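Some chains have been omitted; the remaining ones sit where they do in the full complex.
Just so it is clear, A and B label the chains in written order, and each chain counts residues from 1 on its own.
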Amino acid sequence: GAHAQSSVTIYGTVDAGVSKTTGTTAQIGKRDNNKLGFRGVEDLGSGLKALFQLEIRYEPDTGTIESTSGANSRPLFQGQSRVGLQGDFGTVRLGRGLTPFQETSTAFEPWSGVPAVAGYQTNLQVAGYTSDPLAPPGTSGNRFSNAVWYNTPVINGFQLNVAVGAKEALGNTVAIVGRGTTLAPQYGVNALPSANPWGASATYTLNQFAAYAAYERNAIETKLWSVGASYKPMPALKLMATYQKQDMDHTVLPNAANHETDAWIIGANYTMGPGKLLLGYGVKTPDRILKTKQASIGYEYNISTRTYIYFDLSNKKTPLPATTATTNDSTVNHYSVGIHHNF
Amino acid sequence: GAHAQSSVTIYGTVDAGVSKTTGTTAQIGKRDNNKLGFRGVEDLGSGLKALFQLEIRYEPDTGTIESTSGANSRPLFQGQSRVGLQGDFGTVRLGRGLTPFQETSTAFEPWSGVPAVAGYQTNLQVAGYTSDPLAPPGTSGNRFSNAVWYNTPVINGFQLNVAVGAKEALGNTVAIVGRGTTLAPQYGVNALPSANPWGASATYTLNQFAAYAAYERNAIETKLWSVGASYKPMPALKLMATYQKQDMDHTVLPNAANHETDAWIIGANYTMGPGKLLLGYGVKTPDRILKTKQASIGYEYNISTRTYIYFDLSNKKTPLPATTATTNDSTVNHYSVGIHHNF
């Protein structure tokens, strides 16, 4: 490696704030993912480029690597680790990264896909679906490991993205019972995928209008369909809507209550000078009857091109199961204020 | 993150040497903390700046992340992970970092707070106190996670620093029995703080003279008071002294032997051309009767502005408990030689 440093760009995000959710004390936490990344582009001539990107994800309040449950099993480069080639034919990459659906759909979500409690990406936008169910606990559920990506060039506003994963075991430590039994689960510990996970998304952009359609099937053959569109009636205003449906027929009987989950979200972004107003409303129906409903409002105030202050307010109603005696929904309010800095 | 790399500074320390302690074989180890850090400052105009800092801590002899006990629970950014704003009003930061007492007191310790065996910071300077008793094993005990910091500007030589932590569980894996019982410990595994941890320090500098006073209360309500001063009778000589007292009345009965620990340290730094002589003597009294005594001498020789060679020699007497038949103290000598490089 006697190569000049100029080929590596370090980039990242630090986002930290104070938040308060009904029933808990005030917490120091984040609204966006926190990243420390390394990436580079090498010009190979004739329009051909070699690319790489490595992205650490961490929690700014404790300094740990990002993890949602298990202690130590998440990757160092949770964000992505990919290498590839780009040319007139498009882009081919190998490694670990966001699936086409997960990457495409963030542009149609009113919080731009950040995992804010007030946002919709983590819970509603994916209709409860996870792209990586056989990964160890704590690993991001929005990514494929051991995969190949192909993005076409943009042709007349149209682009196609495809990713296919290998049938490699990734070390899930909790068995997935599925249609099996506790003693003979459908997917045991460190299970091999029963099929190659894969996904594709198509996006189309025409002036103020954009739309996408996406499909994905994960390593345990859960399927997801999603469509969305956005429209800008004036430059400062962006309206958006998405619909997605998760089909678990490979692991759950088709007549089971949780066989299908669908979700829809509508939202708007309105830019006012250095400020941006975010509005969203969404509904998820995990059991085809009871609905989770979320209404959110947010405000981002840019104090520079790389730094903004944010305020979020959100109300979420989660229905109690029909078998529960009490008839009230569980309602949670969430407030959040903080600072978001790109470097 | 399409931002120029110029906004990120990489910095760090590599310190490795050979040491020998009474009763053990020669070891390869460190004298200072080893760091690999990423930090940046963004000028927001009108004297306002956005700041961030992320700091990995590692062991150069084995290449592992720094840890004093547990295997895998320490944060990647053990050193610090903070983001904030700086302006005429001072500096506000959120995240994880040194507490005001821990940061302030290093300037009054003859080894400048490095965790050298010959130094006083780790054991005597903190009077056995830990800032983060509910963290997982291996996590630094000098820091708050989930906290907010405020540093005033320096006004007429005077500065105040305050930090307050959230009441969030951090994952201690060993219960703290305290005034409870083994079956019902005062702080169980993954305990919530019983109060917000917080701390403050005030420093005053006037010509050759400087002084501080600090107070801190951790998540299990152990309290620490500390005062210190330094004086430079001539530019090459710095004399210093500190006193600190730990009060464990929330977890230990006030009449218990170990209810209070106090410690005092005196020291001097003398600069001779590229060399610096370090001298220190300190006493810690963990049980109000028996005293731990440490005398140390060190020498740092600068071979450049960023690199020095060091030699340390230290003698430490730890008293045996009064109930022990033998009357001799346990005496340990320590020798250390190595290289310290900043980048």
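In this section, a contact is a pair of C-beta atoms (placed from the backbone, for glycine too) under 8 Å apart; a residue touches a chain by one contact, two chains touch by 3 or more.
Quick caveat, the model's predicted, so the values are computed rather than measured.
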Oligomeric state of the whole complex, in copies, if 2 are shown: 3
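Here is the rule we use: only the chains that are shown with their structure count from here on.
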Centre-to-centre distance between chain B and chain A (centres being mean Cα positions), rounded to whole Å: 39
Complex interface listing, chain B residues touching chain A: 1-3, 5, 7-8, 10, 38, 40, 42, 44-45, 48, 50, 52, 54, 72-73, 75-85, 94-96, 145-148, 165-168, 170-171
Chain A - residues contacting chain B, complex: 8-18, 25-29, 35-37, 56, 58-65, 71-72, 76, 303-304, 306-307, 338-339, 341-343
